[in-house]
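Note that this complex is displayed minus one protein chain, with the remaining chains in position.
As written, the chains take the letters A and B, and residue 1 is the first residue of each chain.
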Amino acid sequence: MTFRLAAIAALIAFLFGLTVATFSELRVFLPALLRGATVTIEISIMSALLFWAMSFIAGIGRLNPIAPIRWASTVYIEVFRGTSLLVILFWFFFVLPSFGVVLTPTQAAVLGLGLNFGAYGAEVVRGAVTAVPSGQKEASAALNIPDWKCMLRIVIPQAIPVAIPGLSNLTIEMIKATALVSAVTLVDITFASVQQNQIHYRTLDIFLVALIIYYCFSQLIRFGGAILEARTTRHLARGQ
Amino acid sequence: MMDWRWDFTFDVVLPRLWEAAGITVYATVVSFAFALVGGLILMLLKMSAFKPISFVASEVIEFIRGTPLLVQIFFLFFVLPQVGITLPPLTTGIMAIAIYNSALTAEVYRAGLQAVPRGQWEAAVALNLSPYRTFRKIIIPQSLPPIVPALGNYLIAIFKETPLLSFVAVGEIMHASKLIGSEYYRFNEAVTIAGIFFLVMSLVSAALVRAAENYVKRSILH
Partner (left out) sequence: MTRPKIRFERVTKRYGALTVLDGLDFEVAEGEVVTVIGPSGSGKTTVLRVLMTLEGIQDGVIWVSGEPLNMMHSKGGLVPASKAHIRKIRSRIGMVFQNFNLFPHMTALENCIEAPIQSLGLSKAEAVERAMELLTMVGLTDKRDQYPSQLSGGQQQRVAIARALAMRPETILFDEPTSALDPEMVGEVLSVIRELAAEHSYTILMVTHQMGFAREISDRVCFFDGGKIVEQGPPDDIFGNPQNPRLQQFLSKVLEAR
């Protein structure tokens, strides 16, 4: 409920800000920020898809009975959680070419963000999968359902609602982290703000608008996550 | 295969990164210390009985948490001089990281306090303990086990956030690698070693946090 109110309040604030901007001097820099916002959104969507996929692949991989798969998942998780995102972005953009892998700025940003947050998400998914009661796996075994089908049809569907709050928090963190993509020469909201600040020198207005745009994105994800959680737990809601 | 020069690594990269690592650690420790105190203040404001204060505090926390740290760093970096406050970039950066993480640690404190069952407060009242003794002897010992590991994780998170200071030219480890890269047109050694530095430090600190967690669990809850 508070999420809903916060999201609505944020939207109203945003529309109000937009109106003010249209009829004031803010309009000199707003178009540049909104262009930056499209870059932020584009990067966010692509990275989020990679991040969610990696969360499930590595999170479930870490519980795999086959040891090498488990080790590979663990190494991936520890390496990408242990290093700093900015270092990862730099490494992908400036060091990877000397291995013969040349990435465009967008590719480097999406890969860096997706893999970095996928490592955090993997821990969320792993926690959610282990939270599924062992009786569910026993029932599947008693019904002779093969292990991989049990994972796919019994365990994961029950783990998803448990993982949603954690994953939606991480998605918010990831959108905030897209502010770093100027490190690989992309002009997102943050970098557009820095540029506009150098041109117009209206620091307070520019950065406040940038912060508000990010805040709206965060609230939208929070709102969406809450709706998704409510939908996926609907049939569990009524107690016995 | 990767182009890697060991002489360059030992003569240029390691000495300069070693120097910069000091600034990274300094920024981490100082911002963490401020965040510990700042979080306590924000938490107390949020739990204030006076509704407007608690409302404003929780909205401020929500706003700080909902926006990127990097933009907050830029904001302070550019706005403070305009209102007549001139600080070294490192100080501004530490301020930004501390404020951002105060909003996060405030939630940690709140969650820790709320984890103490209501019956414990009631028992303290029933035993006629003073508020000071209630906190000192009953509440704080029980809320520490969830708080300590969470704070430890924020210490590691802050450590990994310090590279953002390179955007405002603070000479920490990432900035040093960028400078080496642009001076010598070689990024491989500096960026890779910076990455390994963060990886090793994170793994070591994660192990330390786990040790602290176990220590607190054992020494407080028997």
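To be clear about the criterion, contacts are C-beta pairs under 8 Å (C-beta built on N, C-alpha and C of every residue); 3 or more make two chains touch, one makes a residue touch a chain.
Since the model is a prediction, treat every value here as computed from it, not as a measurement.
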Neighbouring shown chains of the undisplayed chain, as defined at the top: A
Of A:Thr38, A:Thr104, A:Gln136 or A:Gln198, the residue in touch with the unshown chain: A:Gln136
Sites on chain A contacted by the missing partner chain, in the whole complex: 133, 135-136, 138-146, 149, 153-154, 157-158, 235-240
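Note that in this section only the chains that are shown with their structure count from here on.
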Cα-centroid distance, chain A relative to chain B, in whole angstrom: 21
Residues of chain B that touch chain A when the two form their complex: 1-3, 62-63, 65-72, 74-75, 78-79, 82, 160-164, 166-167, 174, 177-178, 181, 187-188, 191-192, 194-195, 198-200, 202-203, 206
Chain A - residues contacting chain B, complex: 6, 78-79, 81-88, 90-91, 94-95, 98-99, 172, 176-180, 182, 189-190, 193-194, 197, 203-204, 207, 210-211, 214-215, 218-219
